[in-house]
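Note that this complex is displayed minus one protein chain, with the remaining chains in position.
So, subunit A:
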Amino acid sequence: MYHKEKSIQMKSSASALYNNLSVLRIAPRSLTYFTVVHANMVNMVSASWDGLNYSHRQLQSKEANVATSSSLIMQAAWCVLPSRDILVLTSQKGIQMYESDGSIMVYWHALDTPETQTAQAVFARGIAAVREKYICVGISSGSMLVFDVPIKGSNITLSEVLEEHKESITDLASECSGSLECIADMVSADDSGNLCVWKSGEDFQLLNKIPDKAIEAFCSSVKLWKGTVVAGYGTGQIRLYEAVTGIVHAEVNAHARWIYSLDIAPFSGLLLSAAEDSLVRVWHLTMTPETNSVEIVHMYNECVTDTQICGAKFCDGDGYAFAVTGYDLSEIIRYTQV
C-alpha cells in the first residue's frame, strides 16, 4: 500500500517522547514543515514538494532565569487556526509560541515551578488548536490552559484554566473532521488513562469523562474524528469510543509495546498508529450514522527495523503520505502510497 521514500536528515536525533513529530502542510508554497524534539531543542525542517530544497532551523527551549538544569522540551506541535498557524513548544519551564516558520516567538507562558525540587515533575505536555481561536495546553498537574489567540499579533491571553484531570496530561486533540455538527470539540487524556471530552467556548464545558477500567492503563495519544475518540494505550491497545457517551465502539490489540503516536487523515478516515515495537500500522475507520456504529479494519503494516518509533503523522488530509521518527534516529522516514 505504501513504499518508502527518501528520508529527510535532521540535525539531531529524536528523543523518546510521545507524539514526537508534527507536520504542517503549506500548499500555497508547496512546502511541508516537520518538527521533531531533541532534548531541549526542536529540529525544524522545511521540505519542498519537489524534493529539491530543504532548510533547517533549530529552536531552543527558553530557560527561566539562569537555571543550572536545562529545560527539556516535552512536545512541539503546530496549531492550525483559520487565520494563522502557531508553533507551540511545551517544556519543563513553560510554553513558547512562535509564528509558523519558527522565526518569531510571539508568546511565553512560564509554569509555576516550586522553589525546591518536588517528587512530582513539572512540565507542560499536550497541545491542541480548538475551533477558531483557542490553543489548549496540558500541564503535569492535570490542569489545562486555554489560550485565546487573536487573528494576528502577540496579544495572546490565558482565557481559562480547566481543572478536571488529577494526573499529568499526556495528549490533547481537537475534532479534526472539519464538521461543525460535532458536539465535542476536544478530548484530553491523562497518565491514568482517563479521557475528558469538552465543548469549547468562552467557558469550556466538560461533556463527558471516560474513566479507564484497567489498572495499568495509560493513554499516550488521542484523536477525535467525527465524534469518535481514538485512544492509544501503553498496553498496545487502541480503543474507539463515542465521545459524548463514552460507549466503546471497538477494541484493537494493535501493538506489542507502548503506543507513542496516533494520527488521522480526516478526509479518508485512515488511522496511523506507531509504537515502541517498531511497527507502524495503517487502519481504516468507517462511520455508519444509521446504526451509530464505527468500524475499524486493518490495512497495512510497516516495520521500521530496530527502531522504537516515537512519532508518526500523515503528511496530508487524505493519508497519501506519512512520516515517522524514532528514538536515536536522525532522520524523518517518509512513505507514500503506491
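Criterion: a residue touches a chain if its C-beta (ideal position, glycine included) is under 8 Å from a C-beta of that chain, and two chains touch if they have at least 3 such contacts; residues count from 1.
Note that contacts and distances are computed from a predicted model.
Asks: I want to check something: the complex is missing a chain, and I'd like its UniProt protein name from "Cardiotrophin 1", "NADH-ubiquinone oxidoreductase chain 4L", "Proteasome subunit beta" or "Organic solute carrier partner 1".
Replies: UniProt protein name of the non-displayed chain: "Organic solute carrier partner 1".
Asks: Tell me which residue among A:I139, A:V222 or A:V252 touches the hidden chain in the full complex.
Replies: A:V252
Asks: With respect to the chain omitted from the figure, which of A:G236, A:P266 or A:G311 is a touching residue?
Replies: Considering the complete complex, A:G236 is the one touching the chain left out.
Asks: Out of A:I26, A:A39 or A:V80, which residue would touch the omitted chain in the full complex?
Replies: The single option touching the absent chain is A:A39.
Asks: Write the list of subunit A residues that the hidden chain touches.
Replies: Residues 12-13, 15-17, 38-39, 69, 72, 74, 92, 117-121, 123, 167-168, 170, 191-192, 216-218, 220, 234-237, 247-258, 277-279, 292-298, 301, 303, 305-308, 327-328 of subunit A touch the chain that is not shown.
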